[in-house]
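Of the protein chains in this complex, all but one are displayed in their positions.
What follows is chain A.
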């Protein structure tokens, strides 16, 4: 955790007016956000709102056209290797190498994130145990069910114990039991000081685990505020107003 000279916590992640065009349209426009260690931010928005583009930029898979992304106070454009150790990313639909086993996936991700030798083996064992992947460890990723793929993707994102976890629709294809386990995992990570960004279409997911919610619409941030666990209806109202009426709702908020 980084602390400013005044004693206040410095943000772990800071997005400063990032913009990105994709397929000829502005996918993300002038987006500014910050995230403290241990905070869980829910990212909401209708399809095409710019959530996945934003997360890809934070994860370092895509570069912003303008603006800056700071991790631990350092611009990731100047030090792209920062994302290597500090950040874990589960992209939408958890892309995997079909020909590798579950254990090989974790080992490959751990090595790509800078772990080697005993540290890598220990990290893989811990991730396998935490996501309860022991029975699948020797199974090829290509034959896993969608829910199992999602759990493996989560394990890969967590394997190097990142300071920031970026999850793009992690509850996709998970059964209700696994979805509850996912909530427990996110809370556990936050309690350990890991900041989490959770992109989802499930408003209940946000009220259950997030401290804050940001709502994107047409690539712009329309709402950014705290979440109350018993405030599901208020969140639903805000979300639908923004989704239906866009700018007008944003002004009202």
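Some observations on this one:
One rule holds for everything that comes next: contacts are C-beta pairs under 8 Å (C-beta built on N, C-alpha and C of every residue); 3 or more make two chains touch, one makes a residue touch a chain; residues count from 1.
Keep in mind that, in the parts below, contacts and distances are computed from a predicted model.
Hidden from the displayed complex is a chain whose UniProt protein name, among "ABC-2 type transporter transmembrane domain-containing protein", "2-oxoglutarate oxidoreductase", "Aspartyl/glutamyl-tRNA(Asn/Gln) amidotransferase subunit C" or "Tryptophan synthase alpha chain", is "ABC-2 type transporter transmembrane domain-containing protein".
Note on the undisplayed chain: of the listed residues A:22, A:187 or A:232, the one touching it is A:22. From the set A:25, A:63, A:138 or A:237, the residue in touch with the chain omitted from the display is A:63, counting the whole complex. Not every partner is drawn; the one left out touches chain A at residues 20, 22, 53, 56, 59-63, 80-85, 87, 89, 91, 93, 95-100, 104, 108-109, 111-114, 116.
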